[in-house]
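So, chain A:
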Amino acid sequence: MTGRYIQKILVCCAVLLLACCVPAAAGIPGDTDGDTVVSEKELATAILDHLTAGRLSADELSLAAHNSLHLPYGQLVVAVAGDRYLIPATSYIDQKGVPADSLIYEGLVTKLRPKEGGPKEYLGWLAERWESSDDAMTWTFYLVRNAAWHDGTPFTSADVRFTYEYFRDHGNPDAPGAGAYLVNSAIFKNVASVECPDDYTVVFHMKSCAPLFPETLATGPGIAVFPAHIWRDIDLPSTYIDTAHIGTGPFAYGSTIPGTLSKVTAYEGYHGEKPYVREVVTKNYEDEDAQILALRRGDVDFISGEFGLSPRKAEALKDAPGIGICRIPSGGQAFEVAFTSDVYPATIPEFRRALSHAVNRERVCWLVGEGARPTETVFLLPALAGDQVNPATNGLFSYDIAEAKRQLARAGFNLTEENGRPVLLGPDGKPVEITIPLAGKASTNAVDQKIVAVLKEDWEGKLGIRIVETPQVDDSVYLDWIAKTAVHFDGMPGRWHEDIDRLDNFQRSPLGENYYHFDNETFNGLITELKSTADPDKREEIGFELQEILAEEVPCIPVFSQDAFMAYRSDRFVGWDAALLGGGGNIRLFSEIRPASAEVGLRA
Partner candidate 1 sequence: MIEVTDLETCFSTGFIRRRVVRAVDGVSFRIEEGETLGLVGESGCGKTTLGRSILRLVEPDRGRIVVDGTDVTALSRSELRCFRPRMQMIFQDAYTSLNPRMRVRESVAEPLKIHRMGSRTDIDRRVRELIEEVGLNEEHLNRRPYELSGGQNQRVVLARVLALKPRFLVADEPTSALDVSVQAQILNLIRDLGHDYRMTCLYISHDLGVTRAMSSRVAVMLEGRIVEIGRTADVLDRPSHPYTRRLVDASLTGPCASLERLPLPAAPTTVEVRSGHWVEETV
Partner candidate 2 sequence: MNGIYLLKRLITSFAAFCIAVTIMFALLRLMPGDYITMYLEAIYRYAPPDVVEAFNHVYGLDRPILEQYVIYLLDAFRGNWGYSFIYKVPVLTVIGERLVWTLILLLPATILATLAGIGIGAYSGWRRGSKTDIALLNSMIIIRAIPSYWLALMILIIFAYYLNLFPLGGYVDTGALTTGIDPLDVANHAVLPVLTLFLFSVTGTYYLMRSSMLMTAGEDYITTARAKGLDELMILRKHALKNAMLPMVTLITFECAGMITGSIFVETIFSWPGLGMLTYKALAVRDLPLLQGILLIDTLFVIAANIAADLIYPLVDPRVQVGDDA
């Protein structure tokens, strides 16, 4: 029934476009010049068309008018993989403060996805601009002036101070009852006090020099600001039943049907650019395949899998009618072969260096398929970290088995043969055997198994290192496993590879041991220095030095990074690629999408 209706509309549109002799581009009704904007003139023409010739139906005309006047129109249905991505019907504040990817709440700043090779960019959300004192001990945020909470209460600096105080007070581990502890309170740990000189200015006084305070606030989608007038009297965030979800974002909470659907509606009083769609519905499909079927059938308009669609499925969707694919470079996970530096034979730096030449990245990428890009830089991804990547460390880990053999020999390893198979004898004269635990963060799309398959060919077949795979160990014991085994795999979302500050991943202290059990005094010291350095040039220098140490010590071997794939209905909405690639917190994503088919208006 709907299918026939789509067909009818498509046929109508085609005839219409031909009749108008306009370049045949699928687009918004009434938009005759194809710039995806319906100008007043175009709208007027459309009205006349409708009145005189009936070329545009009433629904299409309505769509054209909404677009022209920038009034929210229609319903956008987004598929999510798991009901934890739905807005819960009850309390919204969890231990992190606020769920990720929220369209309802906003923080002060958010971080944009960096352009390839470009510098870091922040986007003001509730803060218009911000500045710090020279010693980075004081941060001042100037707030937007026209923002209001969804219930109409004006947003002021008092809300920001309240949020800080709420985190501070409820970050107390001795707070009664499980779940009362707000984990993100750690983010404000360094804040000594917050001051509000006026309604639209907030001053954070830091305990120690904090040149990266906005960065901290922008972690994830950003730390959300809570409405003080609602949360003031709530002692236990975990037991409070919040059914209103009052925020300041472009969308306000609509309704939820637990486990399957939730809805937000455009907030007319939004302080920034108003959304073009009136409703965003999130629909839960547990299975990625069901998402794809639903997109094809037109039940949903946007799918992204859990860590982006699998490349092969994205590939297969490419030619489907009315469906578009967006690829975000390095937007998926980045994978590495990680060493546990205190487990033999990974204790020997030469061994680690030798093996860094024995990872056939091209072959792994070939197995993984479209969208996997080999990476040889130290930890930071050039596509994300841009100019922070030290060019001197590029290409140091090229695939070269002969070189690997040479270095192993130099380190005292002895390659012999037994029953026609190569066997590597360690400096102690015993055959080298490595256990690799599977699962953990690299198990998405079975990437860990793919890397093992390729490593087995080289390490086992050519270098004589016996590889023992463990059964798929579950997450609860995985940490124990990697502490006991010399080699494991790790897969981290792109944002862990985009900034030199993330190199603290290799630092020992203050958080204790790192995943790699890597402990280099110079490195640890440099990280501490980096954290309190405000001067960009100085920071870059330290960053380069850190990368050189890593390149020398090889606590991990980078393998590849994966592009993220998403699919959408290009016949119903326009503006996808720009919005998706343009980056920014997801909060802006659905504000920029514009309805292009009257059908989306009929759904709501």
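For anyone wondering why these and not others, all candidates are chains of the complex that A comes from, given by their letters.
General observations
Note that in this section contacts are C-beta pairs under 8 Å (C-beta built on N, C-alpha and C of every residue); 3 or more make two chains touch, one makes a residue touch a chain; residues count from 1.
Just so it is clear, the model here is predicted, and its values are computed rather than measured.
Checking the candidates 1 or 2 against chain A in this complex, the single touching one is 2. Taken together, the chain A residues at the contact with candidate 2 in this complex read 3, 75, 77, 82-84, 88, 90-91, 94-96, 173-175, 177-181, 183, 186, 238, 254-255, 257-263, 279, 281, 283-287, 290, 293-294, 297, 299, 474-480, 496, 505, 511-512, 514-515, 603-604.
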